[in-house]
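Excluded from the complex is one protein chain; the other protein chains are retained at their positions.
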Amino acid sequence: MIRAAGETENAADDDDPGGVAPTFSALLEDSAEDLYEHAPCGYLSTLMDGTIAKINTTLLGWLGFERAELIGRRRFSDLLTVGGRIYYETHIGPMLALQGEAGGLALELRTAAGTQLPVLVTSTVKRGSDGDAQLIRITIFDARDRLAYERELLRARRQADEERDRVRKLASTLQQTLLPPVLMTVPGLQTAAHYHPASVDEVGGDFYDLFPLTGGTWGFFLGDVSGKGAEAAVVTSLIRYTLRAAAVFEPEPISVLNNLNTVLHERFLAGDARFCTVIYGSLVPVPDGCEITLASGGHPPAVVVRADGTARFLHTPRGMLVGGVPNASFTAVTTRLGPGDTLLLYSDGLTEARTTGSSDRYSEEDLLAFLATANATGAAEVIRVLTDLLRGFGDGVEDDTALLALSVPGSDS
Amino acid sequence: MSDVDVSSRHNVTVIGRTDGPTVLLAHGYGCDQNLWRLVAPVLAKTFRVVLFDHVGAGGSDLSAWSADRYATLDAYAEDVLEICAELGLRDVVLVGHSVSAMIAVLAVNREPALFAKLVLLTPSPCYLDDGDYRGGFSRADIDELLESLDSNYLGWSATMAPVIMGNPDRPELGAELTNSFCRTDPAIAQVFARATFLSDNRADLPKVGVPTLVIQTAQDAIASQEVGRFVHAQIAGSELVTLDAIGHCPQLSAPEVTAEAISAFAGAR
């Protein structure tokens, strides 16, 4: 002992000339009994029926009981809250009896003062030399910190859930500002639209609008900004008011797209390399219908479904995507909608959807064939059958999808 | 449900004498058929003993479990009848422990012709106090239980998640699982706990029409002697045995006397 202390002193002299040696010496004199009584955890031994046989000072201190109040008088489950007692009797007790141990259990103890102490409990059965179960040994850890930690985890999870809801709400609110809340009614026409966002977490990049110009004429457009999310939404917003402003300034569709191209290409050069594809149209009422002129900037061709059920594309060849190059060229096409005719604009979310049960994608040709056989008359009906079609694709619709239809009511309606 | 093999759904085990009367042992809340491990071999000397796990417990088919179906004890009673039907059991002595005592009452009342006798081990028809009836627990107590199940969830998911997700490079987790009795998914335990501790089957007791034995223990924190006497009084012609044992699970704390009491009643002509 003396020699050991001397050695320790020497070591202490080398490293730390503070007073380590006496502490180390005291540690060596620590007894098993003292370790049991004042361990940094609670110890409890019970008979097989749960009657408390031994308890350490640490646990007594936590509980606020006198030793004599518990030994031989109370059972371990008496120390538990009622809920914990049920759990002990129905679950922990049988586990101990069957496998001799039960660990990692979160329970709450009731203190003498009536407060609750969250603890983590590990129990083992001590067997005699003949293999018979003699005692249950229980180790108890103060779990107030763990409980706080768990509550923090739960709180963090709830907060994450709320944040996610908030982001979704923000995305859907922002989305609403990019689309007309209600499609305006054009005298003598039926109009309908549909928007299907691919994600509830992000703002989509598709857009459409329909608005009055002077002299009974109207402007309308439908398009798709490359990318999605907040940055795409900024561009979508820019496109929307640029198109509306440009249409007032010079309503001819090719001019409108030229204006938009100038604005977007400036951004493109400034570093936000983002383009859009769009069809812009002007609508002039004529007797028994309207005349429509469309200019396309790299967008899939519009479809006209005639009163007799035939469907065909309104091709606008070589109309370039908008914003990518300085002097993009656009082409216009003019058609007349008579009674029973419907014009459909759509985005490629529809024509690039994966069709159910295959890796094939829907195509413009499939859409034309579908409309030719769908026997849908009028804007509302065309949008309805296409909405059903989209629903049928389910998860196959990977991109946002916008649909806008205009029709002249049939002569018989 | 009909396309599911009932025996594998319930991890059915049959042991004992093929020519003996059939004893069907139904485990209670919080454990599985392992609860009968010390009693079943004794009974097997005289009887054909059929053991099973309720859906959601032990080795049952967890994919057959749904929160909606197993929200009431009726579903468990239906399962007991399906087991009898699939195994072609007749003149069954049905032994229900804890909540399964009431599940057994429901099963017997639904198809009394299938059953010869009924043994209710530490039964309680209603755990909640209600007027003069002392079930032993308040609604707050049961809420506390449900909370304590919740607080054991984090640890459960940590140990179980790799097992459930099939972790081939940690085979010891599988071994740990098979060595751990009475493990239950906390989500399932929650639903079973609600069905168990919030149900009231007092009105079903007088309808029991087969010879019945009620077994209680001298000290039971879950089902008091007062509750045992109530069950006995409500079932006409029933017998009441009070074992000199402690706790809610006498098949573990006093397996010999428990097996004896069941044997004597089940074997009597």
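As written, the chains take the letters A and B, and residue 1 is the first residue of each chain.
Everything below uses one rule, namely that a contact is a pair of C-beta atoms (placed from the backbone, for glycine too) under 8 Å apart; a residue touches a chain by one contact, two chains touch by 3 or more.
Everything below uses one rule, namely that contacts and distances are computed from a predicted model.
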| item | value |
| --- | --- |
| Complex member absent from the view - protein name from UniProt, among "3-isopropylmalate dehydratase small subunit", "ABC transporter substrate-binding protein", "CoA-transferase" or "Anti-sigma factor antagonist" | "Anti-sigma factor antagonist" |
| Displayed partners of the chain not shown (whole complex) | A |
| Among A:T115, A:S329 or A:T373, residue touching the chain not depicted | A:S329 |
| Full-complex contact with the absent chain, from A:S199, A:S226 or A:T242 | A:S226 |
| Omitted-chain contact residue, chosen from A:M320, A:A376, A:L390 or A:V408 | A:M320 |
| From A:A273, A:V286 or A:A369, residue that would touch the chain that is not displayed | A:A273 |
| Candidate in contact with the missing chain, chosen from A:P118, A:G219, A:P251 or A:P300 | A:P300 |
| Interface residues of subunit A (partner: the chain not displayed) | 226-227, 269, 273-275, 277, 296-300, 317-321, 324-329 |
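We adopt the following convention: only the chains that are shown with their structure count from here on.
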| item | value |
| --- | --- |
| For subunit A paired with subunit B, centre-to-centre distance based on mean C-alpha positions, whole Å | 41 |
| Touching residues on subunit B, where the partner in the complex is subunit A | 28-31, 34-35, 37, 98, 137-138, 141-149, 151-152, 154-155, 159, 179-182, 184, 197, 221-222, 246-249, 252-253 |
| Residue ranges of subunit A touching subunit B (in the complex, touch as defined) | 48-50, 77, 81-87, 89-91, 93-95, 97-99, 104-108, 118, 147, 150, 153 |
